[in-house]
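With one protein chain held back, the other chains of the complex are shown just where they sit.
Let's turn to chain A:
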Amino acid sequence: MKMDDDAPVIYGLEFQARALTAQTAETDAIRFLVGTQSLKFDNQIHIIDFDDENNMINKSVLLHDAGEIWHISGSPADKAVLTTCYSKTSENRVLTCAAVWRMPPEWESGSHESPDDSSNNPQTLELLCHLDNTAHGSVACVLWEPLGDGKRVISLAENHVLLWDLQESSTKATISSTATLEGKGQLKFTAGKWSPHHNSTQLVTANDTAIRGWDLRSMSQIYCIENAHGQLVRDLDFNPNKQYYLASCGDDCKVKFWDVRHINEPVKCLEEHSHWVWSVRYNHSHDQLLLTGSSDSRVILSNMVSISSEPFGHLVDDDDLSDNEENQQEDKGKEPLQDSIIATYEEHEDSVYAVEWSAADPWLFASLSYDGRLVINRVPRALKYRILL
């Protein structure tokens, strides 16, 4: 079993899928949530549990009958609570809505006993509240306040930023403040990220080729990187350890790193993918590790040492020094790490729209391609030890 530790684990869904998230509040089990896209059948949320010991996957399925899921996001405070963005067709009009859901409490026990039956008789998500957006148009994504108490979310609807307060155990959502992006043409947010820094008072959004930063206290724009990418910006992520650093990716096949204090030029630019890059994620603990997924059906794990918070490798604690003299010697022999691609994962056969690090295990990540294939991979062990030791 240990031999196969680095081998990817593949799980296939019956439906096409775009939405993937790690269960943020869950820190013990390695758990991912996948939302499916189907116009004809009832959509589902697959809860993928990865058993690290046995290298096995346990799944549970919850029914999401509101519509096909475009975006999914788990509450950072309550692991049973999540939001989805789903499209709803009514009167020949397609509208993407957002809602807060609670998983039924029994899903865990039921799934273990008869995993095969779960598809036959899946349990349904319990609706907590809608993030009513009829006035603002289709929702692109919903963002939870990072490290928050699960009471505040932001939804990006067309060209509006809506900040919601969830009250009464998330059963009531009220808009506490809004901001609107004004400008020529049809402006539409494509992606956003709530910054975990600055007391969670900052938000960054992407529309077309521009990246904008917002101050949530005044709901006003604080910076704008025009033409951040040659084409559409698809995704953003904050460096978890460096408050001004931000990664973005887009249709120009590039991944760019920004220092938002100097927005004229990117700090760094990667051009490894041969088609649109749909998703970019920093590792939550080791910010040199960066994951990108692209519609060239590849996932690339990069090691961006030079712009990480640990540019010279992990600082060795005193305890470690006394523990192992040999290790120390090896450390000295090592050269400083260079920015490099660690691995290119080619298990997918269709466009990869989402990649996500596990919330529980910093060395593990999942990627989801349109054909419904979920692949769980690990950071190569050699690199892991190199970073740790």
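Definition applied: a contact is a pair of C-beta atoms (placed from the backbone, for glycine too) under 8 Å apart; a residue touches a chain by one contact, two chains touch by 3 or more; residues count from 1.
Criterion: contacts and distances are computed from a predicted model.
Student: Unshown chain, UniProt name, "Vacuolar protein sorting-associated protein 51 homolog", "Trafficking protein particle complex subunit", "CCR4-NOT transcription complex subunit 10" or "Isobutyryl-CoA dehydrogenase, mitochondrial"?
Tutor: UniProt lists the chain left out of the view as "Vacuolar protein sorting-associated protein 51 homolog".
Student: Which residue, A:50, A:276 or A:357, contacts the hidden chain when the whole complex is considered?
Tutor: A:276
Student: Extract the touching residues of chain A with respect to the undisplayed chain.
Tutor: Listed in rising order, the touching residues are 16, 39, 87, 89, 92-94, 227, 229-231, 252, 274-276, 295-297, 349-351, 370-371.
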